[in-house]
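A protein chain is absent from this complex, but the other protein chains hold their places.
Which chain is which? They are A and B, in the order written, and residues in each are numbered from 1.
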Amino acid sequence: MQASNPVLKLKSAAITALVMLGLALLAYELPDILDKKVLSPEQHLTTVIWVGSVYSLFALGYALVFSILGVLNLSHSAVFMWGGYIGVMSVIRYDVPIYYTLPLAMLGGGIIGVLVDLIAFAPLRRRNAPRISQLISSLGASAVLVNLAQLEFGTSPERFPRTTLKELPYEATVARPYTIGWLGAEFRITPLQVSIVVIAFALMFLLQYLVARTKTGKAMRVVAFNQKVAGLLSISVGGIFRLTFFLAGALAGAAGVLYALAYPSLTPFTGDEMALKGLTVIVLGGLGSIRGAVLGGLLVAAFEVYATAIGYSWLKDALPFVALFLILLFRPQGLLGEATVKRA
Amino acid sequence: MLVLKHISRQFGGLMALQNVAMHIPAGQIVGLIGPNGAGKTTLINCMTGLDHPTAGEIEFGGTPIQKKPAHRIAALGMARTYQNIRLFGEMTVLENLVVAQHGLGKANLIDSLVQTPRHRRENERLRENALQLLKRFHLEQNATVLAGNLPYGDQRRLEMARALATNPKLILLDEPTAGMNPVETAELGEQILRMKAEGKTLMVVEHDMSLIAQVCDEIYVLNFGQIIAHGTHQEIKNNPVVVEAYLGQEEGE
Partner (left out) sequence: MGFVSDALASIGLNEFVITLMFVNAILAMSIYLTLYGGMFSLANAGFMAIGSYVSVILTQSHDWPFLPAILAGMVAAGLIAIPIGLPVLRLRDIYLAIATIGFVEITRIMILNLDKIIAEAYTRLHMESEPPKITNGPLGITGIPVETKLEYLVVTVIILSYFMIRMHRSRFGRALAAIRQDENVAASQGINVVYYKNAAFILGAMMAGLGGGFSGHLSRIIQPGSYGFGTAVDILAYSVLGGISSWYGPILGGLALTALPEVLRPLKEYTGLINGVVLLIFIAYLPGGLGDPALWRSVRKTVGRIINFINKGKTADAGA
């Protein structure tokens, strides 16, 4: 009903103005960019892919919970942070071999995810609380998790010890990238980055397979479609919910370990920074869409990398939010979502 | 009063309404019938501005309204009830009727902040109107009950009262008898005829025929988004196309 003419005119005027502004800015900057050769597309592309794969893996948890339960779990970022700590601290404190940290963090993240469901979501579901209350509740859970981490691990940044990283084959540290020539372009990438991309995409394909092809996945989709129908088909709705939270938590745990491998600066607040990126990722891709989350992760990484590359490092932080804002206004179902969003 | 010319409403690939033409003359009661899913509610939504036709024109008292937002159409004098009752459940019965008269008031926020006489007089007037409506629909003893806690029949009556509260020229009733017993249906018929006697124009959307037969001057039949018949009750009753549409529906059920 708000689609009355003045609003529509305003909207198209706004779009036109924004596009013109963008083109003008680009035209003005282009000689500069080309001149300085700051843009070496193939190099940035590799960065986009490995950073984006971590973003996608992380954001997938939001998308999964949203698609099955229709709620936004804002404690997901705190589970991610805990996953990172489980990985790093198990090496530091208990000398766990680095290969075991990934499954360990996934298991830990999954368990925390289920606990979050039990404490923050289940009581609200029982009394049919509005989605917004569940969002607030998940914020409370997030605060609890962040503060527990602070009490347990302190606030100074933690990292995987260098000595353990050296145990990895092929000298997998970030410091020594390999240069691969292909089709006349040069890609500089470390084995660690390659393994991050491989692990992230493997997990994402696994999830896609689980949801799309297995019997459990079918049950999940039925629950997402209609809980009453699921109950009639004697699918355990509560069980599916717990499974969903376990899977989302496990993804967060894995993303946490990969993040800690890539960046030597894990703090209890790492999750909060990622939360906003994760939200942007799933909004760009469409809130409940798995494929959308993958696309969104790569897009957000691309925004960041290229904004920095053309010399607007301050834009790096703002650009994802501007994109988020614009997407919500003009295509709230996201880039890959279906047009079922009610906008009044 | 209300004229629809070639109204179509398309959802993606689905044609919910196709080339619908209707005319609701002033002072009359027009019935709109049709099997479930025929597009009746979509049509009402297009008339009231909650939805907009993808093609065609709607004129209300000579003004084209097909692109106007709902509150403008309401201000022109159209009111409606809903198939599944949609009261303001967290407000009392009286408050429901006071807020319904929004368009009749003028007081702004500043008026109420400084308690101007205009604000006080207006509040008094709206309350008075609301109380009269309560009496008319036999709801006065429930004035302070939360609308969400009313028994079903009272909720239906409150919806009618709320539609009437805007002092409309045209009232659209979307399946007003749903869930009512025959006694209540007959009483509802009386209320509808009383509104007509007061000079209101009405459109009654119905699934079953008893109320339609009681009150309507003429009837339109909608099926699969198209008007398939138009006439008096007698004409409709014996129209083979209509009979088939309804029989097909019942076999399907």
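For the reader, a short list of remarks on this structure follows.
Just so we're on the same page, a residue touches a chain if its C-beta (ideal position, glycine included) is under 8 Å from a C-beta of that chain, and two chains touch if they have at least 3 such contacts.
The structure displayed is predicted, hence computed values, not measured ones.
Screening B:7, B:29, B:100 or B:192 against the full complex identifies B:100 as the residue touching the chain left out. Of A:72, A:189 or A:243, it is A:72 that touches the chain left out of the display. The residue touching the chain not shown here, chosen from A:51, A:112, A:146 or A:197, is A:146. Among A:45, A:136 or A:262, only A:136 touches the chain that is left out of the view. Mapped onto chain A, contacts with the missing chain fall at residues 1-2, 7, 10-11, 14, 72, 119-120, 123-124, 127, 129-133, 135-137, 139-144, 146-148, 150-151, 272, 275-276, 279-280, 283, 287, 314, 317-318, 321-322, 324-325, 328-329, 332, 341-344.
Although one chain is hidden here, its contacts on chain B can still be listed: residues 48-50, 69-71, 74-75, 79-80, 82, 86, 88-91, 95, 98-100, 102-103, 105, 107-109, 111-113, 115, 119, 122-123, 162, 165-166.
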